[in-house]
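All protein chains but one are shown in place.
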Amino acid sequence: MPACSRRSWRRAAPRLLVLALIALALEVRPAAAQEGELDIEDVQLDALLERDLDEQLGTTTAVSRKSENVMTAPAAMSILTWEQIRLSGARTVPDLLRWIPGVQVYRNGPGNHVVSLRGTGGLNGNNVVVTINGIAINSPLDASVDWDLVPVHVLDIERIEVVRGPVSTIYGQNAYTGVINIVTREAYGRSTSVAARGELGSDLELGVLGALSGRYASNGESSQVSVLGSGELDGTGRGGVDLDVPSMRRAGVVSHLQVATGRSSHLGVDLCASISERSSLDHLVLESNPQTRALLLGAVHFAAQDISDVLESAEISARSMAHLTETDPSLYQGFSYADTRSNRTAIGADVGFRLAPQLGLTVGAESVLDWVDAPYVNPSANDRIYPGHGAYGTLTYSPFERLHLTLGGRGDLPPATASFELSYRGSVVYEANAWSLRLAAASAYRTPSYVELGGRFVDPATGLILLEGDPDLNSPTNETIELGLIVAPIATLHIMPTIYVSRLRDVIIEDFEPLVRRTFTNDPHARDLLGGELEADWQARDDLGLALNLGTLHWLNADEHETPTVGVPKQSSAVVAGARVHGTLLRERVGYGFGANFASQRVFAVRAGVPPSIIDSDVAAQTHAFAMAEYFLGSDLPLWLSLRVLAALPDAAESPLPAASAGGATAVLGLAYGKE
Amino acid sequence: MRMSVLIALALALGLAHGSHARADVSPKHALLLAKALSYERRLAERKGSSVGIAILYAADNAASKASAQSWLKAFAALGALKVHGVPVEVVTIPFQRERVAELVRARGIDVLLTCEGSPYAMVAALAREHRILSVADTRAGVDNNLSLAVFVHREKPLILINVRAAKAEGAVFSAKLLQLATLL
Partner (left out) sequence: MASASSGTLGFVTASMLTLLGCNVAIENPPAYDAERDLCAAKGAKEWDALLESCREEFEADGGCAGLISFTGQLENEALTVDSELGINEFFDRVTVDGVEIRQQIKLHGRSPYFVFAFEFRGLGGELSDEDQQRSLSFGSGTGDFESLDDELVRGALRMTVGGETKAFAPRRGNLTIAHQAQDEQSATFEADFGTAGDHLTGCFHAFAPKRIITRDTAADAGL
């Protein structure tokens, strides 16, 4: 072959090869483009960026409070990204959590949700630590979470990270079955981002819903600041048994400031404030009257990285959270949370060492001061300050590039108890290119709440003690072994099954059988739980994604004792499953999403209320369906129009508590301005 | 699905071929740049019958000129490429301020792809004046206030975006791209 022809062949070969392959590929989409044309929409960005599975899954700080790859993290976790959040139709964080495997959500009324993870959480949802940008917002009184006090609008959430399983080695008390971290949105790069939005909606009973929210975020050369605010009125889904279920009114603001103090160090300040009025209905208050709650949170931290060859990171932090509940006791026939105040203040330090290229060590300590003041706490225990302390260490070792071992332990002297709690975590993760396998064992504990330890509920009419705490309660513990797999059979499909066995010991039960004295006790019988979770995400195209979530529970030893307790096994559905589709059209001018989430029937009996009474619950299987669409008007005036329709089927209360209201169907119109 | 796998395979081969032939721009870089442009909302709104890319180089710099030729070839290897539903048209031009400005006006240029050696500051000023997008082929360009760069970093392709510069040029990138790109 002549030399010039050989040169010509070499020059032409790549183009011919590309065209040949394009031609082959085009056979799959015969109508998409003319012969020889390549539409960029048919090419996936992930493929062009050659993102491996670990890059696609990203990094997280929720599992170990240190940045690590999700693929090799020592615990099962799920992440909802901003796009998935935006196209999920969800209006509240609990609605978002319905799409996480292993999570069950039920709604007592507007703004009143209980979130349960891995079969526990019962009627008060206090087995999960919830953080905003890493700062816990659980109530110091009983570790419950007021989801209406989360001060962030869902569209101002960059990411939700859910760690499933016991995580006390990192978070201390109450990370019993997991941690939920809400990461708020910031500006991209060095820029300023502003957004404002309004929403108006209604349900079939003409209950009104309205919301206003806004965001200002700016990243400068050496500082980042963001302020997010939201306010909402939700009068939807008040129908059902009691049509006088109060609406919810809430307002909240979150601000974050971070200033670089050196080449690799920064100082951060976080402030949160939130106030809400909504129904009082919960497992102790069986009436649905207006109740006001407020949260005030401030945190400061200083962090430095790469301090020396050995000292990889160091952080000191301080935070303080005040929580307040107020209501008009004259509205109640029974117990209410009127006049409840609590505060938790903590200081902590965390240091990371790189002992060798494959060996890392993190040590830390935290001291906590709790203060609770409530009329239903024994006066001898009330209005006092209770200190607590914890210290932890985690060793990470990668003897080979693909093998990662973790061993961690934490010792705590929790506040208000005379006990010493030990928790541990060990994991082995093997990582390949397109899959990783995780075997992990961990323990966690839940400190009995101030109600369970020091409560004294007195009937205002008779002066008799209806329910009393027990200061000698043991902390319930959760020991779990789990096997998890992350696999990408094709680059755009992620499948993440997890199977686990948990042993729950010292579950606190409300021993209301004796009339002589009603108190809390530890169940002497351990409860074993076998569970499975499956998460699958398929990014079929850049503009089309499908997601599936499945969680299943099976209690291995039946509850022989008929004493209904707060955490009875059948309080959670045996099966919770969901599927959703999200995508964009017309080059991202239009966004859409639709899907449904199913929770199987729950039949159980439980004692609730003060004075306690037995509630026989038969909660039918529930399906929550949604459809949403949004339209971007244009860059000259960056406005977004959206319509969300959410429906709960059947139109019946999904909460076992009396006076809970049904969800019904709601349609919401939204208008947003700014870079979304 | 099959399309993206095949394209990726083709690009990998293209890169391999490219890396054997010369350490220069491969069709993959051109495709990645085109993909990044597909996430620029203003471009979607103002584009005419085509997306015009002007490849700028320093006439007195052989390496700069070679780089421009390399980009041209990379785009040519892709054949008839469509972004925002319209064809991509690529021209090269040695940088001279008035000539480039004239080209922008006459040919409806939407993107100034700047090869190393060209005066970044002038290109950035031109882009802001005409409200079009400036692109660099190295990090240095983005550090010098060009909006976007596509290059190989640690053997992986990378999109680098100077968000502030992009905003000054009137560009609005989709959050989907901003989350995957490296931001300055």
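A and B label the chains in the order they appear, each numbered from 1.
The working rule: a residue touches a chain if its C-beta (ideal position, glycine included) is under 8 Å from a C-beta of that chain, and two chains touch if they have at least 3 such contacts.
As the structure is a computational prediction, the values presented were derived from the model and not from experiment.
Partner chains of the missing chain, restricted to those shown and counted over the full complex, are A.
Here the missing chain is touched by one residue of A:W82, A:Y171, A:Y386 or A:Y445, and it is A:Y386. Of the listed positions A:S274, A:S313, A:S336 or A:T417, the one in contact with the omitted chain in the full complex is A:T417.
Panel shows subunit A; residues 339, 341, 343, 367, 369, 371, 373, 375, 378, 380-381, 383-389, 413, 415-418, 450, 453-456, 459, 462, 464-466, 468-471, 513-519, 611-612 of it touch the chain omitted from the view.
Here is the rule we use: only the chains that are shown with their structure count from here on.
Per-chain CA centroids place subunit A at a distance of 40 Å from subunit B. Of all the residues in subunit B, the ones that touch subunit A in their complex are 1-11, 13-14, 17-18, 21, 27-28, 31-32, 34-35, 37-39, 41-42, 44-45, 76-85, 156-159, 161-164, 167, 172, 174-180, 183-184.
Those residues of subunit A that touch subunit B in the complex are listed here as 10, 13-15, 17-19, 21-22, 24-26, 28-29, 33-34, 36-51, 81-83, 187-191, 490-492, 540, 542, 587-589, 632, 634-636, 638, 675-676.
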